[in-house]
Structures are given as C-alpha cells and as structure tokens.
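If you scroll down you'll find the structure; I have some questions about it.
Here the complex is missing one protein chain, while the rest keep their positions.
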Amino acid sequence: DFLNALEEVKPLFGVAEEELGKCIRGDIIHYSEFINDILEEGRLYINQVRKPNSTPVLSVALHGPPGSGKTALAAKMAIDSGFPFIKLVSPEDMVGFSEMQKVQQLDKTFRDAYKSTLSVIVIDNIEMLVDWVPIGPRFSNTVLVALKVLLGKQPPKDRRLLIFATTTERSVLTQLDLFSRFDAEIAVPNVNDPAELGRVLERFPAFSDIESRRKALREIKDITSSDEIGVGIKKILTGIETAQQDQDVPGRFARVIAQAIAARSAFA
Amino acid sequence: DFLNALEEVKPLFGVAEEELGKCIRGDIIHYSEFINDILEEGRLYINQVRKPNSTPVLSVALHGPPGSGKTALAAKMAIDSGFPFIKLVSPEDMVGFSEMQKVQQLDKTFRDAYKSTLSVIVIDNIEMLVDWVPIGPRFSNTVLVALKVLLGKQPPKDRRLLIFATTTERSVLTQLDLFSRFDAEIAVPNVNDPAELGRVLERFPAFSDIESRRKALREIKDITSSDEIGVGIKKILTGIETAQQDQDVPGRFARVIAQAIAARSAFA
Amino acid sequence: DFLNALEEVKPLFGVAEEELGKCIRGDIIHYSEFINDILEEGRLYINQVRKPNSTPVLSVALHGPPGSGKTALAAKMAIDSGFPFIKLVSPEDMVGFSEMQKVQQLDKTFRDAYKSTLSVIVIDNIEMLVDWVPIGPRFSNTVLVALKVLLGKQPPKDRRLLIFATTTERSVLTQLDLFSRFDAEIAVPNVNDPAELGRVLERFPAFSDIESRRKALREIKDITSSDEIGVGIKKILTGIETAQQDQDVPGRFARVIAQAIAARSAFA
Amino acid sequence: DFLNALEEVKPLFGVAEEELGKCIRGDIIHYSEFINDILEEGRLYINQVRKPNSTPVLSVALHGPPGSGKTALAAKMAIDSGFPFIKLVSPEDMVGFSEMQKVQQLDKTFRDAYKSTLSVIVIDNIEMLVDWVPIGPRFSNTVLVALKVLLGKQPPKDRRLLIFATTTERSVLTQLDLFSRFDAEIAVPNVNDPAELGRVLERFPAFSDIESRRKALREIKDITSSDEIGVGIKKILTGIETAQQDQDVPGRFARVIAQAIAARSAFA
Amino acid sequence: DFLNALEEVKPLFGVAEEELGKCIRGDIIHYSEFINDILEEGRLYINQVRKPNSTPVLSVALHGPPGSGKTALAAKMAIDSGFPFIKLVSPEDMVGFSEMQKVQQLDKTFRDAYKSTLSVIVIDNIEMLVDWVPIGPRFSNTVLVALKVLLGKQPPKDRRLLIFATTTERSVLTQLDLFSRFDAEIAVPNVNDPAELGRVLERFPAFSDIESRRKALREIKDITSSDEIGVGIKKILTGIETAQQDQDVPGRFARVIAQAIAARSAFA
Partner (left out) sequence: DFLNALEEVKPLFGVAEEELGKCIRGDIIHYSEFINDILEEGRLYINQVRKPNSTPVLSVALHGPPGSGKTALAAKMAIDSGFPFIKLVSPEDMVGFSEMQKVQQLDKTFRDAYKSTLSVIVIDNIEMLVDWVPIGPRFSNTVLVALKVLLGKQPPKDRRLLIFATTTERSVLTQLDLFSRFDAEIAVPNVNDPAELGRVLERFPAFSDIESRRKALREIKDITSSDEIGVGIKKILTGIETAQQDQDVPGRFARVIAQAIAARSAFA
C-alpha cells in the first residue's frame, strides 16, 4: 500500500513542478524591495508548516491587481519550499468542467496532498475557479462552499499542508465570506513609479541604453501628465515586446503603457 | 436482526470518537470562567435526555464568532456524555455531495441514532451545511428544510436523542427560520481582554516568561490603542505558532493579533 | 378486486393510528376552555362529512403559534372520528424526497382515501411540506399547486373525505393563495396567562405543591415585568423537564419560560 | 383509418360526459336572471361554431370569483351543445405531471378534438394549469405558451372547435397576455344580495319555512351591518350543509356566511 | 446526391404551400391602399434576392397589432414569390418542444433552405417562438440567440434566402436586440376608420345592404363616442360571424366591435 501511495504521489509532483515553472517566464525581476519582502514572508509560512506539531493546515492569499505577478510569485514560493508534494490547481486546467467536476478535482488534490507529510497546493485565480462574474453577480456556490470547507479542513494526523491562493478580487472574496477563511494574506503591488519601471526596462537589450529609458519615461509622463504608473509587471513585459516591433521603440512603449494607465483609471 | 443492528451501530461509534477527538487539538484551555459554565450547561442537557420518559429529542445550538472554539466544545460535551451513539456530521465530509446526497447522509445519521437508546449528534457548521453564501443570499433550500424537519422529528418509542449544532451565523439561522427550532442555545465567546489572552499565553513555553507576555500585550495595545481583544482562541493558537518562526516572538505575535483585531473591526 | 382494495387500505389504517398516537405525548391538558371548543368544532365537521349526500370533501386548517398543540389536536380529532381510513401526511416522512416524490406521495394518499367511504387525512406542517423558507421567499411551486388542486378535487361518487391541515404560517398560506382553499379554519392559541400556565403546572409532581407554582409564576413576572405568557404548550412541557434537572426547579423553569417569552417578542 | 379514428374518439366522449356531469352537483339553481343570460350566451357561440364555413376555432373565457359556479356552467353548456366530441381538461387530473407532460396532455386533447367535425374542450382553472402562484410571481412558462398557441391554432379543414375556459384570475391572465387571446368572455357573478340568497335557500328543506330564511338573512345583516352578500354559490351550498349539523340552523348558517363575507373583504 | 437532395426539398415545398394557404382564409381584402403598398414592398425584396450576386440573405419583419393580418400577408408574399423552397416556421407546430428541439427545428429549416438556390422562410409569431411572457419578463434565451445568429448567417455560395417574420411585439424584439437584425421592416395596420370598416363589411351578404352597414357603423359610434376603430381584420371577420347568429345582426356586430375597441383602449 505504501508503495502504491508513493507511486500515486510521485508523478503528480513531477507534473506540478513543470507546470509551476511555466508560470515564471524569464525570471522574477527585483524591481522593488517589496519583491524581497513578499518572498521572505512566504519562507516564514513554509517554516511554520515544516515544524512538527504545528498547525496542520495554513492558508495564505496573494492578492493584487491584474498581471502584478501573483501567480509567478506563488509558484516561486511553492518550488522553493522543497516540500515533497507540490500541486497547482488552475481554472486553465478545468475549462469545460462542470461545477461538480471542479469540486471533485479540488477534493482529489487535497486528498492526494494528505498522503504526503508536507504539501503545498497553489490555487490560482480563485475568483475564476468559482466562476465569478460581476453582473448579477453570479458564481458557483458549489465550488465556493467546497473551497471554504477545504481551507478549514483538518488533515489526518502527522500530515501538514500549506495553501497559496491567488486572486485579483480581494473584495469579492470578502463579500463571498471566503477571504476571512485564510490564515494570512500577502499583497502584491503593481509597478508603481518611474524608478521601478526603469529598473524593469534596464533588463532588456532594447532599453539597455539609458537615453531610450529616459525617452520612454518622459513620453509616458507627457501623455499622462503624471508620475504614477500603476501597471502590472505582466503588461509591461508584453508592452516591451510590442514596442520592439515598432521603429520608434520607446515611443511605442510609452503609448502602450499610457493606454494601460488610462484603461485602469477608467475603472477607478 | 438485533446483532445486525448492533454491528451497524458499533463501528459508527468508534469512528465518531476518533473524529471528534481530532476536533480538540491540545486541550480545552480554561482561560475564562465562561468555559466552565458552557461545559456545565452541556451536562445539564445531557442529564435531561438521559432521564427515562423525558422529551425524546432535544437540540442545542452553540453559536459564536469564527474560531471561538464551538466545534471543540461541542465535541468535548459529546464525548463526555458517554452515550452509546455519538456522531459528527460535518460539511468537511460532504465536499462534492449534491444537495440530495447531503440530505440522505443527514437522514441516515438520524436513522442510525434512532437505533440506540441514547444518542448524540453533533452537526458542525450548520450554515455551511446549507451552502449559505451571503451574496444573493443563496443556500440549499433542500438541506435547510431537511434540517428543520429532523430537528423536530420524534424518535421511535424509548429512543432519546441530543443534538448539538455549531454556527458562526446565528442571525442567518434566525432569518432562515432555523434557529427557533432549537430547544436551547449556548453562546461561545472570543478571548476578549488582555487578562484572558495572558491566561492562554502562559500555557506555551515561548511565553512562559512573564516579561514576554507583558511585551506582547503592551505591543498589541500600542498598535490598536485599545484594551479590547475579541479574537477567537483558534487564531490565537495559530498566531503563537507563526510568532515562533520569527526572531522577535512577542513582536510578531502582537502584529498578527493586531491584524486579526483590525480585520474583525472592518466588518463590525 | 374488492378484497384487494380492502387489503391495501387496512394496513394503512393501522400504521396511521400508531403514528397519530405518537403525536399526543402524555395527553391533551384542558388548561383553558378553548381546548374544548376546538375539539367540539372538530366533531361538527366530522358529523357533516359523515352525513350521506353531504359535500364530498371538506377541509379544515388548524393554525397557531409554534408548539401550541396543533398536531396533537388534529391527531386527537382524527382518531376520535372513528372513520375507517385515517392517514397522517408529514414532512418528517418525506426527508430527502424530491418535489415530484412528495406530490406523488400526496396523490397516492388521496387516491387511497378515495377507496374508503369515509376518510380523514391529516396534513401536518403544511408550510414545511411546500419547503417554505422566508428568505427569497422560496417554496416548492409544484407541491403547492398539487395541494391546491387536491384540496378542491371531487372524490368519486359515494366517497367522502375530511382534511385537517396544520400550520404556523397562516399569513404565508394566505399569500400563497392556499389558505382560502380551506372550507373552515380553527385557531389554536398559546398558553397565554399565569392562570392557564398554573393549570398546566399542577399536573406535574414537581409542581404539585402550590408554593412551587406560585414561586415559578412570580419569578417569571419578575423577569418579564408582565403578566403575559404567550408560550406554546410544547415548550412549557419541555421546560418543566429541563427544570427538573436543576436544584432550583421553579427558578430554572422561570428562566427557561422567560427566555421563551423574550425570544417570541424579538420577532413581534 | 376512419374506423380507427372513430374508435379513438368514442370512449373519450363517454368518459368526458361523466366527468362533466360530476361538476354539476344537484343542479343549476336559477337564483338570478343572469344565470339564464349566461346559458343563452353559451348557446350563441355553440351555434356560431356549428355553422359550416364559420371560424374554425372559437374560444370563450368564463371568469368570476371563487366558487361562483364557473365550472358547473361551462360543463352545462358543453353537455347541452350535443357536439360529438366533448372533453374536460382539468388540473385535478394532472397532479404530479411535469410541465412537459401537461403540455403533451393539452396537445393530445386538441389533436383528438381535430378528429371530430365539431368539438368542445373545457379547460378548467386555467391559472392553476399554468401553476400560477402570486408570490414571485411564478408560473409555468411552458404551459402558458402552449395554451396561447393552442387557442389560436387553426384546426384542419372542415373541423371546428369551441373552447370554454374557466378562471378566477382574469387580471392575472391579462398580465400573462393570455386573456386577450380569447374571442369572447362571460362574467359569472357571486350571489350578491339577500333576495338572490333567499332564492337559493328556498330550495332546501331546512329553509323551506320562510321564517328560517328571514332569520338567517337578518342575522347576516346584523353581523355584517350591510345588505351586500357577494359569496359564491359553492360556499353557500357547503354552508347550508354545515349549518344542518348545528341545532341553531339559521344562526350557524349566518355565522358561516358572515365569515365568508369578512374573508372576502380582507382581500378587497 | 443531387437527386437525393432534390427529394428532400420537394415534399417540404408541397407541405409548406398547403400550410401557408391555410393562413389566408377567404382572401386578402383590399380595404385600404396600404394593403397594396405592403404587397408591393414584398415584391421589391423578392426581386432583390432573385438577382444573382445580390446579398445572399435578406430578412424582413412584418409587425402590427394582433389580428391585423400579418401572417396572411407574409404567406401571400411567400407564395407569390414562386421560389422553389418555401417554408413556414410556426410555434403552432412546436407545442411541447423543448428549447433545444425548437432550435434544432429552426436550424434544420435553414439548412434545408440552403439546399435550394432561392428560398423563402416565414417565421410566424416570433415573440411566441422565443416563449416571451411579459411578466418577469421571461423568454427562451436559447431560441433567441439561435434566431439572431440564423438571421445573420451567410448561406453557402450561390444560395439566396429571403426571411419574412411576423410579430405583434416590435418593441419587445427591440429590447431583445433582435429587431435591429432585420434588414427591413413592414408595418401592418389595423382597420382604422369607418370607411375602411365599411369596405370590409360590403363583402359579406349580411351587410350587402348599405343600410345595415350604416346601422352598424352608427351604433359603434354611439357606444364608443368616437370615429376611431383600430381593430384587426381578423377580429372583424369573426365578429361578422358571431353577429350572424343574432337576430339583430348590425346591433350585435356593433357591440362586439365596440367591446374590442374598449379592450384595446384598456391597454393603451
């Protein structure tokens, strides 16, 4: 039976690591000291769970604006834990699942985790997992209640589990009475000012030249008449790529970022 | 048939006790005299049901804030009754069940209980059992009506049943017209003031030194500018563990508890 | 065929009587002259249906506050009719039934009744049978319409049927346009004043002594500052039992009843 | 094929006549000249449909307060038409049917009718057929749309169909946009004044004596302080029966009728 | 394959023509010059579709009050087109169909049409096809979206399709965002004034005498105190028939029409 259980757990682990690796394209850029703080906070919770006789289950919510790097950071923490069982639960792998199939998938993941002494589960995009849509509002009650229950469920004796969950919708989860079920929370910020943005840009050949960075930042300021950026790292990375197709790289980059800044304000 | 029935009941009992035991990690800490009152009240109802010719069914609702110890206290009372049939009904064991499957599980538990002369059923997290979600609001009408009916149902002749139920949502149950179906209620409080919190802390090696306790309490007061605590025993126990990972144990503990206090106020 | 039909009806009758008997624990206590009036009214309707060539179907709604004795009184009237077919339809026996199964059960009961010349059907807790929940509000439209139709349906030639139904929710049934389908209604009151309460208490050994009754009534008045009681006979009987576990029987009884009075006012 | 069709139609007819007969207990009492007008109006529509080359489908709605005699009058008209196909469609025969089963039953009845050259279909309690419930409001959209379509559907060549429908909910049918689909309407009144009520009473031995009638009418006026009656003939007939169980027949009758008058006003 | 396709199309055509013919009882009466304009407009769209290389799909909505002749006019246009494929899609033929069955029927009709080079589809009572009910409001989203998609769908190469749809609910279709999907619209009026009504009446033997027409028109004016008629041709034709059963033909006709006028105002 032991061997059997082992076999069931092993491949899950392998698959998960590759999957999680895919979430960190390139690498984590330390464009601000907050990035370090976040990773440090993650290590603290990993150590708490690692201690024998500690709380058998601990859950941490990573929340922040779209594209701010939540999934990449959660994946990084999970991989760095070195726990024997690591698994990503993502709506991407549940397209076309019925509510019940989602719940069963969740339930299975937790039951698999309980077979290992130390486990990490990353639940990505939790508001999408419950099919949240702001109009109505509508969501899957079935999946929501299952998540609530699983977050609080005691693992069997001598099994310990750490849960990371990501969401752009902290206030929605609060309304759904789901957020308070987490033991801790970590806020993931946007790239918020020109200095931070500059630190991102300097990693890319197209902006290795300081003049091109200055030009880009100046043009953004010209268009937005402000020093605030407030755009997620993901959009910035895509914007750099789009700009590279244009002849005027800094100009195009500035326009793309300015549009992203405007789009965000439209909702604020 | 008798032997058959016996066999069906026996294993249920064994399983239940272990399950209920799991609900009391460490032990019940008597941090306030209310804890004793609550356990005393429980004994009174157990004695009432034990009396031959008494009401054949009696139901008691334990309500209180999240993590205040409701499940642990209900489990303690149930185990201490020494009744031959003890069973925990929990949403944790019904993840992925359809409404009908939940109702059938409930119905089966009650029918099993009726086979024993004296039984206790603990229904945990009753608002989650009915899939309550505040937005909408939504809940499972089917499970709700089943609970209403089962709470009032007369056991067969010479069978007597005590029901403990736990909930964080007393007012929700009232709106659902479920709360008034209980024969009695027991309120379970938070750890409410520094003195009570101190009495919890002194049980742990990391706070065995009076200075460390004072430091923790002082820092909490500094952050919150108040003497009110109002945090459930469960969060406090987890907070102690988290703090132990930090170098500044009392400081970290104070920050965790202060955050919990703040989170609670946000909803008040 | 006749024998066949006979056989189908016989066992139903036996079962029903036992079931109905279970609804009258102890006995009907005549704590007020209204109790007699109610039973008398019941006899009148029984006689009307018994008359050949009378209305072939007559329906009577017993309504009143929770625990006021509706089910016990309906059961008493049904048993006293001596009609050859007597049947209790109760939500308690339909836990886990789908809407359609409930309707089929109802339909079957009526079709069984039509096989006997004179029948009584007691439909208990009619608002629970339609899965009424105040939030929403929600209820089973399917069961509701079936009840409406069955209340007005003409039995076959030479068959006559009396229907007693109980409910705590007269106004709800009115909103559902169900109440007006009944041919007559009987209001069942609470135990409303100290004199009536005294008449209940004197039946119990623990209160056989007049002083203990006076003490209980006095303490209730002290707590509530009023002479109004307004509590159902059922809660009073349970309260007497709870009190008997305490050393101070009248004191405990007073507290239990005072709490019941307070709970009721909270909704008024 | 013709013989086959004939056979299918014949038994339907027989059953229907018996069923319709059951709707007219005792007989139609001509307590007011309106009764004659109503029956006359019915004959006119029957003649219209009977004419070759006339509108192949004609629908008439009989509406009026509960128990005013709608079903009995529609049944009378249908039977008196002497048409070869007569059929009653009633919610009473569809208890426990799904929406789809109801629609199929309706559809089948119409298709059966199209097999006969001249047909009458009586659709009883049309608002109950669509599962109308005022709270929500809720109703079966599926059945409603089927009725709308069937009311306007052209029969095959040389087949003519008359539809009578009864309802207590004229305004509901109007809201549902169903009422306007009828080609004509007939209002069925209550028994509205003491003279009309007297004419009903004089048919019954218990009131053959003029004094007993006067006493009953006088007592009603005493209780209600008014000359308005406004009660359906059905409730009056049941009231006479109830009264006959009492020693004071006119007094009891007056109380029953006064209560019916009061109940009606409560909703006005 | 070609022969096979041909066979599939042929019988459809035959059936359709008979069905469409049934929609025009008697004939189209030219009581106003608008009738000609409408038919002319229809011919223009037919010619447009007939042209090779024209828009492969064209849709025209006929809207107007109940009974104004929409179905008859659409049927007339379709038959007069002489296109090889003509088909009527009507809710009458879908009683008891599920939403999916309706959509499949619609889809099949369009796919059948695409097999012919030139086709006309008449979709009758489009608001009933989507199960529109004003309370709620409710309707079949599934059928609605299917209609939207089919109205805009490009036929295969060298196939051209003309769609006529009828509705009494232009504003409803607009709200449902369905109306704007039509390429053109044709308004069908009521019979609006005494002159037009006279032109209808003179076609019937019972009103061949000018005096009888004058009498009818005068009495209508007396009852309604107005010269406005505003009644659909269909109700007028039925009214003539009803009147013929009465001894006073013009008087009865006037009362029927006056009632129709009143009913219409009640909603205006």
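In this document, chain identifiers A, B, C, D and E correspond to the written order of the chains, with residue numbering beginning at 1 in each.
Methods note: a contact is a pair of C-beta atoms (placed from the backbone, for glycine too) under 8 Å apart; a residue touches a chain by one contact, two chains touch by 3 or more.
Fair warning: this is a prediction, and the values are worked out from it, not measured in the lab.
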Omitted chain - touching chains that are shown: A, E
Hidden-chain contact residue, picked from the options A:D37, A:D80, A:D227 or A:E241: A:E241
Residue in contact with the excluded chain [from A:E41, A:D131 or A:E202]: A:D131
Chain not shown, touching residues in chain A: 22-23, 66, 91-92, 94-96, 98, 125, 128, 131, 133-135, 138, 235, 237-238, 241-242, 244-246, 263
Those residues of chain E which, in the complete complex, touch the missing chain: 44-45, 47-48, 51, 54-55, 58, 100, 103-104, 106-107, 137, 139, 141-142, 144-146, 148-150, 152-154, 157, 175-177, 180, 183-184
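In the analysis below, only the chains that are shown with their structure count from here on.
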Contact clusters after notional removal of chain B: A | C, D, E
Count of contact steps on the shortest path from chain D to chain E: 1
Computed distance of Cα centres, chain B from chain A, in Å: 33
Distance from chain D to chain A - Cα centre to Cα centre, in angstrom: 67
Centroid distance [mean C-alpha coordinates] between chain E and chain C, Å: 58
Residues of chain E touching at least two other chains: none
Chain contact graph, described as a line, ring, star, complete graph or other shape: line
Chains touching one another, given as label pairs in label order: A-B, B-C, C-D, D-E
